[in-house]
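Removed from the display is one protein chain of the complex; every other protein chain stays in position.
Now for chain A:
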Amino acid sequence: MPPDAQSSSATGLNVAVLVSIGRHPLTARTRRADQDARAVEMALTLSGASVSLMHAGQHDSDNEEAIRGYLGMGIDEVRLLEQMPQADVVPVLTEALRASAPQLVLTGTRAETGEASGILPYLLAEALGWPVINGLAAVEKVEKGVATVLQALPRGKRRRLRVRLPAIATVDTSAPAARQSAFGPARRGEFDVQPHASEADSALTQWQIQPARKRPKRLKIVKSSSARDRFKAAAAKSDGGGGQTLNDVTPEQGAEAIFKLLREEGVLR
């Protein structure tokens, strides 16, 4: 997509993008994380918005390479909130966001390294008291502190939402792909390194981290004489069977339904 394409007018909007260190699935080399790069892309296509990048983590050469991948998309500077390895970055990010007061915070749904639980945006939102939108697909317009956005739902569905800013939004692979990172701007981009006190994540130190293994997938045996049917069956996404769609329910009813499901599945006891 041409880098100057504009998805909407957002003059004067302050957008902060939280970026993390990515990791290539085959070679484990550090790189820009795909979803975070899409978040940067989304920010850059908001015309007239001022975009600032933020990363909380260590400042070493591998990480610097990876973060320069975001700068190569055409951004001059990144703020690096320096932290010890295995620190809990939520407090420092909360503090930094509170101080810089952006109207919109964008980030990937989950990181490619570390815990990668995808819980960070929720913890930040909780600490800041801001709403969270997940699966942001496009920002349509921003007017008087209210953003109209499209949220991606499974199988290509979209939902139009209006959110009061400031808000935190996460993007996943349904957002437009990130533009190419160019070597020149990546190398020239500046690091604003700010050392911060780290709070060790005591839970994380207990963890043992090992490479993930691909889980074997059960093959469905389709008996059909036509290749087309067999192909369709092989390519089809499983519908997941049961489940129900709740429309126009009160938040309490919704919460009730989720609670019930978690009980049934044995997640909550």
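By our rule, contacts are C-beta pairs under 8 Å (C-beta built on N, C-alpha and C of every residue); 3 or more make two chains touch, one makes a residue touch a chain; residues count from 1.
Here, contacts and distances are computed from a predicted model.
The complex includes a chain that is not drawn, and of the options "ABC transporter ATP-binding protein", "Dimethylglycine catabolism protein DgcB", "Multiple sugar transport system permease protein" or "Thiazole synthase" the UniProt name matching it is "Dimethylglycine catabolism protein DgcB".
In the complete complex, the residue from A:Val19, A:Met54 or A:Met73 that touches the missing chain is A:Met73. Within the whole complex, the absent chain has one touching residue among A:Ala182, A:Ala197, A:Ala234 or A:Ala257, and that is A:Ala182. Shown as candidates are A:Arg31, A:His59, A:Arg79 or A:Arg230; the residue that touches the absent chain is A:Arg31. Residues of chain A in contact with the chain left out of this view: 2-4, 24, 26-27, 29, 31, 72-74, 179-185, 187-188.
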